[in-house]
Structure formats: structure tokens, C-alpha cells
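All protein chains of the complex are present and in place, except for one that has been dropped.
After this line comes subunit A, so read on.
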Amino acid sequence: MSGAYDLIVLGAGPAGVGAAVTARSHGLSVLVVDENETTGGQVYRATPQAFATRADAPANPDKKEGAGQRQSLLASGAAVAFRHSVWQVSPGYRVDAVGQGGPVHWSAPAVIAATGTTERVVPFPGWTLPGVIGLAAATILLKSQQMLPGRRPVIAGCGPLLAAVAVAVLDGGGKPAAVLDLSGPGDWLAALPALASRPDLALRGLGWVVRLKAAGVPVHFRTGIAAVRETADGLAVTPCRVDADRRPLPDGAGQDIETDCVAVGHGLTPGTEITRLLRARHRFDAALGGWVAEHDADFRTSLPGLYVAGDGAGISGAAAAHLQGQLAGLAVARDLGRLGADAHETAAAPVRKRLAAAQRFGRAMARLMALRPAHAASVAPDTVVCRCEDVTRGEIDEAVAAGARDVNQLKAWTRCGMGPCQGRMCGETAASLVAEAVGSRGAAGLWTGRAPLRPVPMDLLTGDFTYADIPLPKAAPL
């Protein structure tokens, strides 16, 4: 299914759907590509199509919003390519992907990267053990697979996902052994003014807290994980109290907690692989979750025809992402000459206004989850930072001491970030450690984007192309 479109949207989460539906409504031909089997991204991730939701299953506002967006995309007439992994985007633009049927490529003068986020996990001893999973992974198990991460999981990290996951475990019939929150009550209080901008979400969060208390789930504030180790029948977590900068307190270690699963997440960082690959300009903003592609108020990047939207443009939350997608869709319609300047302004103004309110809430949550340099600095020398290549903190320090001045030098010298995840898992910690030496995250830089964006089997790329298909020029006469 190759072909040409006016616009290709990469990612079918709230931002991608907002972009595609808006662009379609102005007559553009649109293709939406996503790795999952349907829309929703991770936030509105649906149960598998093979599962039948029971009529008496508890209602949930996210499920409703996700279903509405799914419907709006299907009704929009946009072409969709689900279960396709994009591995290359070339200037112009050409998008290469692999799906069940093998390699495909499409072209369009405009691309919107709506690729969402990656979860950040700051390493601790034992974080690579089977049974230790991301907090976002736990939400996927619960929301999509309808599966508990454990009967008595430890839920650790920071941000609103902690309580959301803990309550979903209770709803599913499990009981969290403990919730360990790096934030203190004061951090949550500081977010109150922004929380007031979304009373529905604030009330939902409050409901979660009440629910956990009623169920007798221990919630420890200003507490992280010192270490996880395997036991005869599961895992044991050593909790550790931290200071306001999330630095472990010297005598902060607490009693071990026995558990069957650890779900841990230290916030979200924008997924910038597409914009990095195309060499758009980026800037670092800790409050937005890390490096983001520079963009204007209509989400145009520094490259003509390339747009960003959603958490990949800076962590702002699902509601803001959907509106950002709409603005990017409107900008594409205008830039392709399908929407006049006045009509564009008329359409964009109310969306911008709603976005300002939605971003307030999302960005307060992003600040709560932002990486504190002292947290990354607390990683022990023998702890693995780069999971793919088993590169330890000590090896990173050695490279920095030997003169590695940015993350790409670090990568070349140590292989940190060079493995199949392409630095998605270790990038934030590694960059924070380099930044300590060179002064700032801006100076430490960001991984250079490289294709393939996902590991792709060679035979899928070549398809039925064989040696005999290689065009050989006729030999010159002797």
C-alpha cells in the first residue's frame, strides 16, 4: 500500500488524531501511521480487538474519550496504516515502514510527527531484573491487556501515573505492596493552582488518593528505590528516603518490601526521533521533559513541511496534545494553500485559547515529573545505565573524565546509547551525567538521529528483491 498524500501523520494518539481529522476537514488527503492495532497511542490505548468488553465493565472517562477519537478518525476518511513501524523518514518527504506485508513507503509534502513520549527510568541496582517494568508498561498491561502487573506490586517513581496504576491494580483485584513517591506532599501542593484549571482531573486524582488510603495501601512520600533484588519467590525492594532534590538520604534506607513486580517510572521525555533524524533545530527545556523540536505557535518546526504535535513537542498531556494536533493540521492546510490566512486565523484562535488552559494542567504534571540532576547523579558506579550495551555509570564517568564533551562522543567511546533501543532508555540519565561535567544539558547535546528508527529484519527490507535484480552495467568491450 504505497502512495502519495498531502499529509502523513506519524502516530495515532490524541495529537495524531486531532491533526488528521482537522486536515481531512479541509480537504487534504491524509495517511496516519501507527505501530499499534488502532488509535489511542498509549494514553487511550484500547483493549485488543479480540477482547469483548463486558456490558457491566466500569465506565472510565479515558475510555470514552479514546473511543470518540477513534470514531472521529474512522469517519474522517483518512487512510490508516496500523501495525506499521516507521524506520526511515527522508527529506521531501518519504516515509518508509514495515508492516505485516513487508516494506512500504509513502510520500507527502507535509509530515506531522506526533510520536508521543518515552518513559524515563533513572537506574538503580536491580532495575534490569525481569519483573521490574516501566510504570507506563504497567498501564499498558492494565488498560490494554487487562492484566495485573503483579498481585502485590510495588509502584514507584513520580507523577500522576503512580496513583492511577495503584488504583487500577486495586480495581483489577490486586493490592499494591507499597507506593513510593519521590515527590513530597509539598510538591503536589505547589501544583494545586494548575490543578484547579482542571477540576475534573484534580477530583479524579483526589479520589485515587482516598481510595488507596481506604484500601490500606502504604504510600511513602519523598521515597525512592535504593535497590531491588531477587528472592526465592519474587523480588525485594529496599526503599530509600530522598531529599527535595530527590537525592537519597545517607541513612534513608528502609525495611525491605516483598513483592512480585516493581513498576517504576520517573516521568516522560518527548519522543524526538523523527525531528532529530531530519535535523530540525531542537532546544532543551527541563520543564517540557527534555529536548524538543523548536516550533512556532502553529507547531511548524524549523524545517518546511515538518510539524510536531503532542507530548513529542513537549510534555503537555493528552488534552493539550489533541488541540496541538488540530493546530498543526490547520497549519498544514494553510501552508498547502487549502486554507486562506483569514480562515486559518478564525479556525485557530479558539483552539489556541483552549490549548492555553489545557497546557497549564499538563505542564504542571510535567514539572512534577521533570528529571532532577541530583537524582541522576545518585546512580552508583557499578549500576548499568545503558541496558542494551551493559554500560555502567562508572564507564560513563571514565569517558567523561577522559574528555567526552557531549552525548555523541560518549556514545562513540562507550557504546552507551548505541544499542537497539537507540538511547531511548539511557539517554536522559547519560545526558544528565555528561551535563554535570560540561555545565548544562544544552552543552551535553542530544543523540544524533539515525535510521533505522526501529530494528528491521533485513529480509523484510529487501522483500522479494534478489541478487538477480541488481542492475549490472554491460561490461566494457575488451
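Side notes on the structure shown:
One rule holds in what follows: contacts are C-beta pairs under 8 Å (C-beta built on N, C-alpha and C of every residue); 3 or more make two chains touch, one makes a residue touch a chain; residues count from 1.
What we mean here is this: contacts and distances are computed from a predicted model.
A chain of this complex does not appear here, and its UniProt-recorded name among "(2Fe-2S)-binding protein", "NADH dehydrogenase", "Phosphoenolpyruvate-protein phosphotransferase" or "Sugar ABC transporter permease" is "(2Fe-2S)-binding protein". Touching the chain that is not shown, out of A:Q146, A:T346 or A:T448: A:Q146 (per the contact rule at the top). For the chain missing from the display, the contacting residue among A:S29, A:T47 or A:T238 is A:T47, taking the whole complex into account.
From the options A:A75, A:L129 or A:A412, the residue with contact to the unseen chain in the full assembly is A:L129.
On the side of subunit A, the interface with the absent chain consists of residues 35, 42, 47-54, 57-58, 85, 118-119, 128-134, 136-137, 140-142, 145-151, 172-173, 384, 387-390, 419-421, 424-425, 454-455, 457, 459-460, using the contact rule stated above.
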